[in-house]
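Note that this complex is displayed minus one protein chain, with the remaining chains in position.
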Amino acid sequence: MHRTGELYGQFQNLDQQRETASLGMWVFLITEVMFFGGLFLTYTINRSLYPVAFAESSRELDVRLGAVNTAVLIVSSLTMALAVWASQTGKRKQLIAFLLATLALGSVFLAIKSVEYADKFHHHLIPGHNFHFPDSNITPVLARQEPNLNAHSQLFFSLYFGMTGLHALHMVVGVGLLLFLLRQALRGRYTPQYHSPVEICGLYWHFVDIVWIYLFPLLYLIDRHR
Amino acid sequence: MQSELPLFPVRASSFAGSVDALFFYLLLVTVFFSALITISILYFFLKYRRKAPDEIGVAIHGSMALEAAWIGIPFLLAMVMFGWGASVYVNMRRPPRDALDIYVIAKQWMWKLQQPDGRREINELHIPVNRDIRLMMASEDVIHDFFVPAFRVKTDVVPGRYTMMWFRATRPGRYHFFCSQYCGTNHALMGGWVTVLEPAEYEAWLSGSTGETSPVAAGAKLFQGLACITCHSGLPGARGPSLTGVYGSVVHLEGGQTVTADDAYIRESILQPKAKIVAGYQPIMPTFQGLITEEQVLSLIAYIKSLQTTGAAGSATGAAPAPVPAAREKKGTP
Partner (left out) sequence: MSTTPAAATLPREHYLNAQYGVRSWLLTTDHKRIALLYLASITLFFFLGGAFAVMIRIHLLTPQGYLVSPETYNKLFTMHGVIMIFFFLIPSIPAVLGNFLIPLMIGAKDLAFPRINLLSWYVYVAGASFTLYAVVMGGVDTGWTFYTPYSSLYSNSAVAPTVIGIFITGFSSILTGLNFIVTIHTMRAPGLSWFRLPLFVWTHYATSIIMVLGTPVVAITVLLAGLERLFHLGFFNPALGGDPILFQHLFWFYSHPAVYIMVLPAMGVVSELVPTFARKPLFGYHFVAAASLAIAVIGFLVWAHHLFVTGMSVYAAMAFSILSYLVAIPSAVKVFNWMGTLYKGSISYQTPMLYALGFIGLFVIGGMTGLFLASLGVDVHVHDTYFVIAHFHYIMVGGAVMGYLGGLHFWWPKISGRMYPEGLAKVSAIILFVGFNLTFFPQFILGYLGMPRRYHSYPPEFQVLNVLSTAGASILGIGYLLPMLYLMWSARYGKAAGRNPWPATGLEWQADSPPITENFEKTPVVTWEPYDFYHRPDLKLAPPPPEFRGLRPAEHAEHD
């Protein structure tokens, strides 16, 4: 299909094209909600089955790093929203600056996440044959409360890696999208008339942010002080 | 014996009649509507065949009355199906109390069945006619399913938990049972025969039993061997609660809840002792998860069940434990 300027051939006009793009992203995000939903459900059921093991395991996570990451993501959502505003109002320089800021914050998040993962690796908390819940943290009371701590803690860490891993994958995709936006913005492609790529990537970025807002308390905070 | 082309399964349990009656109601509704639709299609075919190439049909866009009718009538018929089906199902899921307990262990690809007196069979089950039978079923590996077509019952056998089913055979004879949940290579061979005997024949069959240990006796042995007895001695000041008469009674737990001591509770208490702590006791019992087989758990339960009033271990001679007559007495639970 031929393209005339910003207008792709299948559309009648730019309004229709914008509406379509944004609806498409919303429908995609609904799919994403269901995708994460399956994991959240599995997590919730297992958490209610093995509250002790899950609480103990969540204490193995570094809540400071998690909190810093939460802050990083919230700020990145703000800079992303500002980038969208800049693109709508045609402020090219600000757009580039805010995109860069978002990109930087996203990378910081991923860097902190990989530090956390490496830490888990050193402590044998990667699910699989080498998984081993640290003996030093098993008190006699705990051993009595949860005799299968190792197995059920592995369940927790499987879900931890599954959920944060899937989220991190979404972050990587988001960073890729930001790089694309940045390239286009540097070329001056976005105008007040045509900026829906920035808008829909913004929607995506906020969604990924919101997922983390749920993941953080669920994995790091609940029952921490039992 | 069997006809070359059987069209309907034999009816050999107390459920068969009610399931078949419901089936025939469903069949009647199905045949009626299928015939209605087919005959209408054929009738319209002849009546409204296109007569000229450019002919068009009559402009009818719809009818609220008809829509209401064909929403309402199927709805009512369906609700009868639902209510009737649910009542049959509830009956299937509520086993009577004084049923004869058969323990069933499923594994790839065989069934191990055990009579209350300990007689074991593989892929064969002998039961008396006109007696309520309850199957207590556990799996050692994957999900299986115990299915007796002539009785119209089946239930999944799921690893990591118990399932239960019951029936009363009403006709002596030999009937197929199958595994009907796909379980791997020889799924199709994982079946056998239920033999329904007259009570006298059943007794005779039982007495031909070859001195195998009853689950109660095996359980008693395990109770000693696993040193359960050291804590659950039943003596005053023992570290664990006395188990005499515990089966079927209401147990008071730490934290104020109560629970009825049924098979599932006892199983859980053996495998995950920390899950429910009896009021007044310390959570010191170790878990036996992975240390004992499903079969041994069943034996232990059978033994604990047999500990009714005397406090002595059930006799290990192979006699069936006395049927527990409504063991709901509220003993001063430990």
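Per-chain numbering from 1; labels A and B assigned in written order.
Just so it is clear, a contact is a pair of C-beta atoms (placed from the backbone, for glycine too) under 8 Å apart; a residue touches a chain by one contact, two chains touch by 3 or more.
Fair warning: this is a prediction, and the values are worked out from it, not measured in the lab.
> Given the contact definition stated above, which residue among B:Met79, B:Ile122, B:Ala204 or B:Ile284 touches the chain not shown here?
Going through B:Met79, B:Ile122, B:Ala204 or B:Ile284 one by one, B:Met79 is the residue touching the chain not shown.
> Which parts of chain B face the unshown chain closely enough to count as touching?
Touching the chain left out of view, chain B contributes residues 2-9, 18-19, 22-23, 26, 29-30, 33-34, 37-38, 40-41, 44-45, 48-63, 66-67, 70-71, 74-75, 78-79, 81-82, 84-90, 92-93, 108, 141-143, 145, 147, 149-150, 152-156, 158-161, 163-164, 176, 178-189.
> Since one chain has been left out of the picture, which residues of chain A touch it in the full complex?
Residues 1, 9-12, 16, 19-20, 23-24, 27-28, 30-32, 34-39, 41-42, 45-46, 49-50, 127-129, 148, 151-152, 154-155, 158-159, 162 of chain A touch the chain absent from view.
Here is the rule we use: only the chains that are shown with their structure count from here on.
> Distance between chain A and chain B based on Cα centroids, please, to the nearest Å.
46
> What residues of chain A sit close enough to touch chain B in their complex?
Within the complex, chain A contacts chain B at residues 144-148.
> Of all residues in chain B, which touch chain A in the complex?
Going through chain B, the ones touching chain A are 272-274, 283-284, 286-287, 289.
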